[in-house]
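One protein chain omitted, others in place.
Chain naming follows the written order as A, B and C, and within any one chain the residues start at number 1.
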Amino acid sequence: MRIQSGPLELAEVVAAVAHPSAGGVVTFSGVVRDHHEGKQVVGIRYEADDAMAEATMRRIAGEVGARWPEARIALLHRTGKLEIGEASVVIAVSCPHRAQAFDACEYAIDTLKQLVPIWKKEAYDTGEVWLDGEHRLAQQRAVDPARQGNGPSDALNS
Amino acid sequence: MRIQSGPLELAEVVAAVAHPSAGGVVTFSGVVRDHHEGKQVVGIRYEADDAMAEATMRRIAGEVGARWPEARIALLHRTGKLEIGEASVVIAVSCPHRAQAFDACEYAIDTLKQLVPIWKKEAYDTGEVWLDGEHRLAQQRAVDPARQGNGPSDALNS
Amino acid sequence: MDIQIRLFARYRELVGHDTLTVSLPEGSTAGDAFSKVTALHPELAPLQASTLLAIDSDFVKPLAILHDGDELKLMPPVSGGA
Partner (left out) sequence: MDIQIRLFARYRELVGHDTLTVSLPEGSTAGDAFSKVTALHPELAPLQASTLLAIDSDFVKPLAILHDGDELKLMPPVSGGA
């Protein structure tokens, strides 16, 4: 679970989840596309709250472990400037059975996109724009007024 | 779409599906496990009808293209002797949208396991055993008596 | 007509070799060929329900008509992919 500014290696997350009882490994790579809503994308930049992003990725890994106890998971997200075709995020999940690995990996990326404090700015020929993002799940899971009796994992599992 | 006797590289199938409009790449790697139904596995061997296996993998790719027209897919399966932890099959699917990539990749491995003529023999301390496999879908899709008006793709799409 | 039979995996090991030839009347089916093989190798008979029959790269049904020169493949259920 790491935020890094250099290129991501799929092999790194695959190696991190290797295990003698793992029968299937599913990976997801999010790749910078050349277009968005009909506009030509020429470059992209990600900004993160690194510490909170890594903490949130660890929580997502914890949730995956709670739902799929046999799953092993590794997540990396990149920040800074990326070119078209480069990976912004890589996730690997290994499980004894493949259906669980597919479900757990999809859960991880779906949740990451809604909860991990990372922001994407796309550059077009005409200028740069911060992308619209997700806020509903993060607001739902926000801890309540007194900030008592609500540890991070309680908040995320509610 | 290839059967090969040497080690499989996940990077090869990922590179094969790269495309500027691909926003997500999902991969599946089937890995040799150290146990099966409580028995310790010490080694494994795959045998294939190479030509029919490659033809069937091409058909599965065609089916994926028919169901998910924006998907790109690559499949490799290994034959011969494998060690614990080595990949017997690698599949990569890229799509503009990630949910489709997950669905298409899972469809490909589920279908491959039922239709592609490959057989697995596991070695235990106590001897070797051919594994029980899948026959129902292959029998359902078998072409009918006269073998007329039923090209390969008709048979597979029925 | 002569039909070439090709055997895979467990079937090859049970029979002891990977090809054999059977003679059948014109109009015989893949199922007829399988019956002829089991007459010679009764150890395959109990496996009939799960056997896969194929010609070239197509699975075929037991009622598929054979043609002279066809190679009929007898395959156990497949178990690749993991």
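Heads up, the rule we're going with is that a contact is a pair of C-beta atoms (placed from the backbone, for glycine too) under 8 Å apart; a residue touches a chain by one contact, two chains touch by 3 or more.
Because the structure is predicted, anything quoted here is derived from the model rather than measured.
Participant: Thinking of the complex as a whole, which visible chains are touched by the chain that is not shown?
Facilitator: If we consider the entire complex, the absent chain touches A, B.
Participant: Decide which residue listed in A:A55, A:I84 or A:A123 touches the omitted chain of the complex.
Facilitator: A:A55
Participant: Looking at B:G23, B:P117 or B:G133, which residue reaches the missing chain?
Facilitator: In the full complex, the listed residue that touches the missing chain is B:G23.
Participant: Suppose we count only contacts with the excluded chain; which residues of chain A make the list?
Facilitator: Looking at chain A, the ones touching the missing chain are residues 30-31, 46-49, 51-53, 55-56, 77, 88-89, 109, 112-121, 130-135, 138-139, 141-147, 152, 155.
Participant: Even though one chain is hidden, which residues of chain B still touch it in the full complex?
Facilitator: Contacting residues on chain B, toward the hidden partner: 23-24, 98.
In this text, only the chains that are shown with their structure count from here on.
Participant: Going only through chains that touch each other, what is the minimum step count from chain A to chain C?
Facilitator: Steps on the shortest route: 1.
Participant: Which chains touch each other through the most C-beta pairs?
Facilitator: B-C
Participant: Using mean CA coordinates as chain centres, what's the chain A-chain C distance in Å?
Facilitator: Using C-alpha averages as centres, the distance is 50 Å.
Participant: Provide the C-alpha centroid distance between chain A and chain B, rounded to the nearest whole angstrom.
Facilitator: Here the centre of chain B sits 27 Å away from the centre of chain A.
Participant: Report the inter-chain centroid distance for chain B and chain C in whole angstrom, where each centroid is the mean of the CA atoms.
Facilitator: Computed value for the inter-centroid distance: 23 Å.
Participant: Specify, in ascending order, the residues of chain A that touch 2 or more different other chains.
Facilitator: Only 23-24, 98 qualify.
Participant: Could you list the positions in chain C whose residues touch two or more of the other chains?
Facilitator: 82
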